[in-house]
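Every protein chain but one is kept in place in this view of the complex.
Take a look at subunit A:
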């Protein structure tokens, strides 16, 4: 069976910027696949190429074995695309938007009516269906956007950062809905720069950085590859730097500790990478007790996807985001300038 989505050696350059350098990935039918990366990593560009909006410079793109370049219309019929920014016509009502959506996918009248009613029910939009979308809240808009993208029952649903800017409740609701879709067999490609989102939803993940896939596999596999367990501890609620540093030095000497750093962003807590070992917590506690140091809090965890990202790039996802902020503001300004009527 052909993969639901195949991307091989994708490249796309915008003038000076190599937005996508080398992206390859394969999504199996029925899978939720997460594309994780910081701002400007090339997620949206990859998705635009897949959804026939942008012509790539190089690379092979297929949906259900059909070439995206050679058979764009057939590919469009099979894809559902939920863009990063919700774009609705604020003068139309939700129902009118869905009617337009049904017509541009050529659904026959009776089926369209039935399907629109079904989607309004599923996404609990019935009370809002005949109101103009201009008055919708952010969460409502996203739900209508989801209803529109799913109206023609696509084989592959592509969502570009579907929960950015949503409150926690709306985000959880979107996640639940995607899980339900997944259970019904829809293939889902989702981009995100939220680790938790990808961790919570995706069967498999590709981490993308500066236009390149730097790591891929199931979240569990990726974490296993990084290896080690994490221990986070605080000497006091607010530890001063010297005391934290001496504790760190003390713990670094333990043979099972692979790495130890003081995290000044989190009140000088101490982060340890240790060999997977049942006694790790006890050993650390004992070491501190012997040195007459108090312990305010201590916890042990498996590596997170952030650790995976750190191991692959030498920066945390947070750092990468911060580094991109300067660039992003410029992007935003240019956009706003463009938008001003």
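Note that a contact is a pair of C-beta atoms (placed from the backbone, for glycine too) under 8 Å apart; a residue touches a chain by one contact, two chains touch by 3 or more; residues count from 1.
As a convention for this text, contacts and distances are computed from a predicted model.
A.B. asks: Name the absent chain as its UniProt record does, using one of the following: "Transport permease protein", "Thiosulfate dehydrogenase", "Putative nitrate reductase (Beta subunit) (NarH)" or "Pyruvate ferredoxin oxidoreductase alpha subunit".
C.D. replies: "Transport permease protein"
A.B. asks: Check the options A:169, A:237 or A:265 and report the residue that touches the missing chain.
C.D. replies: In the full complex, the listed residue that touches the missing chain is A:169.
A.B. asks: Quick one: which of A:143, A:223 or A:248 touches the chain that's been left out?
C.D. replies: A:143
A.B. asks: In the full complex, which of A:5, A:23, A:36 or A:107 touches the chain missing from this view?
C.D. replies: Answer from the full complex: A:107 touches the omitted chain.
A.B. asks: Considering the whole complex rather than only what is displayed, give the residues of subunit A touching the chain that is not shown.
C.D. replies: Contact residues on subunit A toward the absent chain are 14, 51-55, 71, 73-74, 76-77, 79, 81, 83, 85, 87-89, 91-92, 96, 99-101, 103-108, 110-111, 114-115, 118, 121-124, 132, 137, 139-140, 143, 148, 150, 152-153, 167, 169-170, 172-174, 176-177, 180-181, 184, 186, 338-339, 341.
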